[in-house]
Structure formats: C-alpha cells, structure tokens
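All protein chains but one are shown at their positions in the complex.
Read from first to last, the chains carry the letters A and B; within each, the first residue is number 1.
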Amino acid sequence: MTQHPFLALTDSDREQMLETIGVETVDELFRDLPEAVRLGRALELEPALSEPEVFAHVAELAARNADASRELSFLGAGMYDHYVPAVVDAILQRGELLTAYTPYQPEMSQGVLQAIFEYQTAVCELTGMDVSNASGYDGTSVAADACYVAKHATGRERIVVTEATNPQVRQVVKTYAAGFGLEVVEVPHRDGTTDPGELERAAVDAAAVIFQQPNFFGCLEPAPDLVATAAEAWALPIAHVDPLSLGVLEAPGRYGAALALGEGQAAGNFPSFGGPHYGFLAARKEFIRRMPGRIVGETVDTAGERGYVLTLQTREQHIRREKATSNITTNQTLLALGGLVYLTWLGPQGLRELGETCLSLAAYAKQRLEERAGLQPVFSAQTTFKEFAVRVGRNAREVVAAARERGVHPGYALGRDYEGMDDVLLVAVTERRTPDEIDRLADVLAEVAR
Amino acid sequence: MKLIYEKSQSGRRASALPRHENLPPVPELPEELRRREPPRLPEVPEFELVRHFTELSTRNFGVDTGFYPLGSCTMKYNPRINERLAALPGFARLHPLQEADGAQGALELMWRLQEILAEVTGLDAVSLQPAAGSQGELTGLLLVRAYFAARGEAEQLRKVVIPDAAHGTNPASVTMAGYELTPVRTDPRGNIDVDDLGGKVDEHTAALMLTNPSTLGLFDENIEEIERIFHGAGALMYYDGANLNAVCGISRPGDMGFDIVHINLHKTFSQPHGGGGPGGGPIAVRDVLEPFLPVPAVVRRGEGGFGLDYDRPQTIGKVRGFTGPFGVFVRSYAFFRMWGPRLREMSEAAVLNANYVLARLKDAYDLPFDRLCMHEFVLSARTLKKEHGCTALDVAKRLMDYGFHPPTIYFPLVVPEALMVEPTETEAKETLDAFCDAMLAIAREAADEPELLKEAPHDRPVKRLDEVRAAKQPVVRYGFDEHPAVQGEPRAVATEAPQGV
Partner (left out) sequence: MAAAESYPDDLKYHEEHDWARVEGDEAVLGITWFAADSLGELVHFEPPEVGSSVTKDQSYGEVESVKAVSDVIAPLSGEVLAVNEQVVDAPETVNEDPYGNGWLIRIRLGEAGEAETLLDAGAYRQLLADQ
C-alpha cells in the first residue's frame, strides 16, 4: 500500500519505535481492548481517494447547488448575501491563526488573543455595551445563553420573546429552556411590529424580554419603548440586532438594553449553507461575571509589557464544571476574526454608507415591485431596513418555484413560519444588489406573482 | 504591538462601496431609532489592515508552525484541500434557505457524511446540527430526557454518572440539561472504579457520560462490565467522542455498548481549530433514539434526491440555526474521502506515536498509571515540584523556548501537576524525538538551573503574563477615553516595546 500523504511514519520508523516501547507489533499496543469490542473487519467506507479525485468529486457536489453566483437572489431571513472582501479570506488563511487552538498558553497565542480583544471592542462599540464575549456559536444559541444569564441574574423563570423575532431563534430558545427550567411566552406582532402595551402584560415576572431589531419582517420595532416596558417589570431587556444596521440604527446600550446579541454572519462571513458563523453577545458591565463563553482581558508581563490573556475563566466549564455559566468550550473564533477584519475594512463611514445603501435599494425595490408588478408591502405603515414583506397573488412557494425557473430567487416564503402568510414573500436587498437586478426581480414577479 | 484602534486615523478607510445614481433618497428613520454617535471602528487603509493582521499572525503559534501536543485537542495537520473545497462558491455562497432542488449537492454531502459517521461509530442515525462537542453533549442529554419522557420515566430518572477524570464540559452540560451529577472515582489502573460505580447506579440513574479511551489516555478495561451495569439498570450510555482518534476502524463506541455519541469534527476529523473555533459536534444514536433527533433531518428521498424532513413530531427541537456548520462538514467529508477504510492506519499511528513519546519520557517524569496508553498520555511534574520547586506550568513555559507548544497542563484534575501529551498521527519521528529531547533537557534544568524554567518563556513576543491582574481588574475592551486619539502617537497601558511596534 502506498504511504498515506497525511502520515510521516515509515516502516523503519515503526520498527525503531516499537523497540523503544518494548512491544513487537502495533497490534500489541491495543491489547487492553477486550475482544468483544473490536471491530474485527475493515470499515465499510469507499476506498481512499487522492487529492485530485477528492477535488473532482466534491467540486461536482458544489456544482449542483444554485448559489448566489448562479442565481440572482433576494433571500434573507437571517442570513444575508453581503459582500465579503478579499482581505477576510487572506487573513483567515494565515496558518498561524487558522490552525491554532484556544489560547490557553497566552505567550504562544498573542495574535489570537489580541484579535479577540479587538473584536470584543468592536462589538461593544457597535452595540453600546461595556463587555462582549469572544463569540458564541450563532445568533440562535447566544439568545439561549442570554436566557441562562437572565435566569441567574433575576431568579425568575419566564422568558418573553416577540413573535416578530426570527423563528429559529425562538425555536432554539425553547429547546434550551426545557433544560434550564424556563417557561417561554410569545407576544404576537401587530401589523409587523410589537405593541408595548401587550408586552407589558406578558412581562410581569419575566426574567427577560427578547426582541429583534430590525425584526424578522424587516420592520423597525419601537425599541426604546419595548426596553422601557421590560425594565419597568424588572425583566432584562435583550435586543437581538443586525450588526450591519448599527451604522444607521441606535445602539441598544444607548436605549437601555441589558444585553445585545445577534447573528454575526452578515458582518464578514459567507452564508455557506448556514454555517459556520458566529453569534455575538454583549452586556452592561454589571453582567461581566455572568457572561458565558471566553473573554479576553488586558494585562502585563513580567517585563511590564502589555499583553492579553483569557480571563474570568473560572466561570467557564473547565474550572467551575457543574456550576459553570455555560458549557461552551470551542467557540467561533476564526469566524469572529472574520467579523473583526470585515468591520475594520468597513470602518465607521463604510458602515453608515452600507446602511444607507441598503435603505435606498430596499426603498427602490418596494417602488419597482409596486410599479411593475402591482405588489404591495404587507406592513406598509412600518419603516423597514433591508428587508420587507410583500403580498403576492398566490401561494408564495409556487411563486418562488416559478421565479427560479427564470433565474431569480425572489425571497423567503413566510407561510412556513407564520399563520395566514402563505401568500407573503420576505424580500431582502443588500448592497450587492443593483438597480438593474431589482428591475429584473420586478419583471419576473410581474410574470409569476399573480 | 499596537492595537488596530491605536493605528486608526480619522478619515482613512479600507472600503469603497458601490454607488448608484437615481435611487430614491435615503428614507428617513424615526428620530428615536436613529444612531446618534457612530461606533468607533478602526479607520485604516486596506494595506495597514493587512499589515496589522499579518503581524498578529506572526505572534501566534499554530499546528502549521510546529508541534502542538495539546492533550485532548487532537492538533493534527489540517489538509489544505479542505480549505479550497469549502471556499467553492457552490458551497460558500449557498443560502441555507435555498429550495431543496437548488441544494442537492450540499444535501447529498451531508447525507453521505452522516452515513460515514454511522459506520465509524457503529450506530444507526446521525444529526449534524450541533455546532461543537459541548453542544453535541447538551443535545445528547436532551435526547436522553426526551427518550425517558416518552416512556413516562423522566421524573424518576434524574441523575447522570460522570467519572471524576471527565472533561469540564461534561458536568456543565449535565447541569444545563437539568440533571444531577453523580461522580464516580477512577481506580489505580486508570479505569472507572467498578465497585464505586455499583453503589452509585440506582433507579434514579438516567445515563453515563464517558469517553473511552478516557481523558487519561487509557482504554477502560471494564467496559463490558460497565455496559452491563448501566443497561441492566435501564440507563443509557453516552460517549464523549473527544478521543475517537485512538480507535477509528479498531473499536466503535456503538459496539462498546454506547447509545449516543458526539463526534468532534475539529479534533479527529481535521476541521482547523481556528484559534478557538469553529467546530462541529454531530451526534450518532441507536435507532430507538432516532425519533428525538433535532429537526430538520437530512433524508434521502426516492429517485436519489435529498431533502430536509421537518415532520418530526417527537424531536427535541433545534439546538442551532439551519442544519449546522456546513463549511465544517465539507472539510471533514473531504478528509474522510482521503482516508476511506485506511482510517485504521490513522489511529494506529496516533497510538504508536503516543506510546513512543511515553516510553522516552516516563523515567524522567512521574507516571501515574503504568500501562500502555492510547493516543495520549498523562505524566506528572509532582517530583519536579517537590524536589526542585518546578511545576507543570514552569515546564510548559520552558518548552516554549524550545519551539514547541506545551501539552495540556493541570488536566485531568485527578493527577496533580498533570501534563497531558497527544502527538497525533501526523507527526514525524524526528519531531517526536526533538520534543522528547527537550522534555528531558528541561527535567535536567529543573535540577540544575531551575530559574530557566521559573522565568520562562524567554523567547516569545511577551514574557510570562500576569493572569491574576487580568482577573482582578478586568479590562476587556480598548478604552477610548483613557487613550484619546492623538495624531500619530500611540498610547499604551504599559511601556512600549523598544522596537517601536
């Protein structure tokens, strides 16, 4: 058999090593395994392929997907086709960062540690908060993490979440809540946003109130009012936000949120069929010792030089064990690093321009869909950011199928997640879309939407 | 080295965005929702950005840089073909909510990966959804809960047994899933103490969480007896797959009797560690548990097509968005295709490498368990500490001067001054010998010149860092107000390094 490219040992190496160990064969090294648990046959897997063969096979699988380079797409609903600049790829492929582990030995890992410190700073700046962790798995699990924080901070066992929050976020929160002993209550949306009066009734005895801004329909919630309502009930106000909206929308920390979190994908990660990405989680300073996940802190070395270390690790699984603030070990550092590189590339001017471009293009899209295809936004009274819900003349999934036959994916069919919305499409417009592309969407929908 | 914020100059930027003529004016946002103060993100040109992050990378050590024997982390070579494949637009730019007929390649890849994991673990059904090992553990425990709830036994079965040598995520996951922890002792051979176990398993025991080989790198010789005890009590057995690198193609957790397994794609199956993630923590289960798996399930439909099945009435729900970290699946799938049934050679080499290093080092350090190891082993610096005042920490810091990343230290907790070494299969004998030579030299230095250890590291970008100070006065973000932007002048908390970085 040929030497496997991922192994270095030769037969001569093996011989010498076995002699040093004091056994005759490699099989003897497994002598502690009882006979009954040995497989005793080869694994039933297809034979090993060479790199060129693996490339051909897997590239063929890739070619069978209608991705955004092959199909004009207005799909959003929590994952967005924003432009990822080349510098992100270049930095994330540096082997010293890509192939390093969690920085337990800080003197070997100042690169990653400083990068996380810079990331934490960026998240605090975006959200107006005092402390950020080094990332969570995604925008859904950080919401679950926040519920755990709220439970321990308030001693209460109810979580209130708005119906206008991403359905997957709500689903994951409910899945985790079962283990945390938490009850989850939803507040329905009214014409695309949440009514603070209704929230007030639900928020009594709640540990936390979670709302999304902009919400799943792309509408702007009355966020300061929702926060104030939660705070009056002594519940923690938690804002689930779009990071790329924070150049034009106010930071949650400035209107009184206790925690701010969300899905980081739009800032610096490719959609990649759903992952891997990063969730961000930030809080006011009084929650610093309750924050789940890794946190990097600044310190000095024995020569007085500035350096960075993982800190407040006692809260984490590997020391507190059953009393930990969460069980997270591996997080999403590389993806968060992508976020940091992206936000550095964008800068504060770029972030504001991006927000304004999304607002303008989405407004243009609403206009064209009305003019050319006779389609009306569902929540016409609401201000929206980069996404909006539009009513089509028949089942939205059928409209999607018909539009895709013409090379355009027009958006997400909301009927899967919301009653009475089988004829509603959620259309997302990012800065990657052009007016010509939007015109094409309008033309296609004019053909298929009625 | 300066922070990116300290290199920032007002008015600079790295991005240019598309501009369009004749768009409607930017819609006005309600006043109370508008951003007032812009976030203080860095303002740097693209080239400074690239220089900054390149410099950061030079201050970091990865598997690509050198030997990285972190026990329990499986720091093996991360094949570059995986990166090229994951970056293909057909994967990278594919939206997770694309219709099934527009994602057949991705769905097929996931389905095939599930089949491979079922074969490698010896179990029946797989979910790829959990984002990392610890999320896989939590998912597994939620499955245990759902299984017993469906049988009307959830109230009664409240406890999960975990060995005292277990990785810290195990007890944390137990608590997050709402169970009580029952610890069981390790015996002098490094196995679970079966006598202690007998007294601890009762009618309230829901499950065992175990990894085999254990965190001590030892295969539990009593695994058959353990299986009898737990299944005899009507409990389930959960396998933490962190140490799967030792037994692929040789022994399968399903055959050992385990009912639920989580696999760490970023350990055994080559997803790069990325400085702390991403990972992948898929779970494999015996078919009685299949109905409870997270939703949606990736299924094969008639005529060779693939789809997502959301109609799963008994599912525990969702633990992560969409179907999981797909980019990680691409890398691990490619890795599996490059090994095929030769995975056995991978595990054999991992175990051979570990035993070789153990054989060379066991006389110079304390050996808590005098047995052959599997893919990793634990030594102790206890005597070094007693006789020369040099701890495992000091040994670790001194290893840095020799150009190696230290092994895991102070874990598992059952061994004082622990040093856990896992070479993995991708290392050459010369590398192992160089590491052993360094460890032997350090043991001698501890006796003759202990200050070399105590003051280490000497050759890294920083000297030993003050972790106490970081915990006492946590500074977890750059403080713009303490460091006002001054044209061209960096400010630092401590003295600037002499090279003017």
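Assume a residue touches a chain if its C-beta (ideal position, glycine included) is under 8 Å from a C-beta of that chain, and two chains touch if they have at least 3 such contacts.
What you see is a predicted model, and the numbers here were worked out from it, not measured in a lab.
Undergrad: Could you tell me which of B:151, B:228, B:444 or B:472 touches the chain that is not displayed?
TA: Touches the omitted chain: B:472.
Undergrad: Where the complex has a chain not shown, which of A:31, A:201, A:289 or A:394 is the residue touching it?
TA: Of the listed residues, the one touching the omitted chain is A:289.
Undergrad: Applying the definition given at the start, please give the residues of chain B touching the unseen chain.
TA: On the chain B side, contact with the omitted chain comes from 467-468, 471-472.
Definition applied: only the chains that are shown with their structure count from here on.
Undergrad: CA centre of chain A versus CA centre of chain B: separation in Å?
TA: 19
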